[in-house]
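Structure incoming, see below.
Here the complex is missing a single protein chain, while all its other protein chains stay put.
Our next item is chain A:
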Amino acid sequence: MTLIEPLPEPILEPLADIGGPAQPLLDVKNLTKHFPVGGGFLAEKKTVRAVDDVSFSIAKGETVGIVGESGCGKSTTARLLMHLMPRNAGEILFDGETVGGTLGMRDFRRGMQMVFQDSYASLNPRLTIEDSIAFGPKVHGIADRDARALARELMDKVGLRPEVFANRYPHEVSGGQRQRVNIARALALKPRLVILDEAVSALDKSVEAQVLNLLTDLKREFGLTYLFISHDLNVVRYISDRVLVMYLGQVVELGPVDEVWDGPAHPYTRALLAAMPALDPDQRTQEPPITGDPPNPIDPPAGCRFHTRCSFFEPVCAEVCPALSPVAGGAHSAACHMVIPGSGHSRAPQSLAPKAGDIAGATP
């Protein structure tokens, strides 16, 4: 052993896997975010229940999709998970650790990164692409030279030739290329979980397919876990293992993507799937699956939030908010009175509980 060993260059290593494969990478419990609105002089104070009691987990190496319409809380959920805004209630465990507890914010940010929808707004217009990608590693103590080398390596990985693109500014490249820059920047800190918030939604279809292929390749190469948020059901089905369907701040259905697609249990999920344009000129949609717009998330409907648009509405729906419950004969769950035995809905499955029949008998 020599006496003077050259100091090793600080290189970012991915955070260590603590809990092993059985422990979910991300465990979210009862996540809640309410925004107060109004409340000026004489004005009534109101609350936007953007995210209301959302619980789910993401296993290591899994891709979980979140679908829903605008205002359903998908992006707020992403921002809460990234700790970009404080939450009102709930717990977020990253590989078993709480942020601020055993896991510092600095390390947490290395472990989880995010790609946003607007590729232009999320890049600093005054930094070149290379500078943008190298910025994060430098903050985390990597020498300038090494950070730049890393940036160039990542540019290569996302399909941008470094010698062409390194010194360009965000406005000098196309939307698809900018989104590749954002992906490279997210990967620069060697994250374990990447949140993709509508990351391909603004891209043209031919470019969207390229970026989806890239995401699949990167996932395999870096052993990533994705949380993929999109309003495009086709994309979510293609990329996700499991899916979360959100409506007005709540999870209404959750399960393996094929099972949810083939046997949707919640009327809203069914409507969403039926609203997709058919790709066959002979099978055009004839009837809109549901009418009306999603209600305002300010003071959402009581009980089941979907009851105002649901064709299976019964009095119980307006009174009791259904909990996420397992769907009979499946591995997925839905928050609908029609899957909860003995809920009081006439279409609810018969349960062993003696009370169920009595309540069901009360409805027409």
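The rule we apply is simple: contacts are C-beta pairs under 8 Å (C-beta built on N, C-alpha and C of every residue); 3 or more make two chains touch, one makes a residue touch a chain; residues count from 1.
In the analysis below, contacts and distances are computed from a predicted model.
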{"item": "Missing subunit (named according to UniProt) among the choices \"ABC transporter ATP-binding protein\", \"Rhamnogalacturonan lyase domain-containing protein\", \"Phosphate transport system permease protein\" or \"NADH-quinone oxidoreductase subunit J\"", "value": "\"ABC transporter ATP-binding protein\""}
{"item": "Touch criterion as defined above, residue of A:Gly20, A:Gly101 or A:Pro281 at the omitted chain", "value": "A:Pro281"}
{"item": "Options A:Asn234, A:Ser311 or A:Gln350, residue touching the unrepresented chain", "value": "A:Asn234"}
{"item": "Candidate in contact with the missing chain, chosen from A:Thr128, A:Gln210, A:Ser325 or A:Ser346", "value": "A:Gln210"}
{"item": "Among A:Ile142, A:Leu244, A:Val257 or A:Cys310, the residue in touch with the chain that has been omitted", "value": "A:Val257"}
{"item": "Chain A, residues in touch with the chain not shown (by the definition above)", "value": "69-70, 174-177, 204-210, 212-213, 216, 231, 233-235, 237-241, 257-258, 271-272, 274-281, 284-294, 296"}
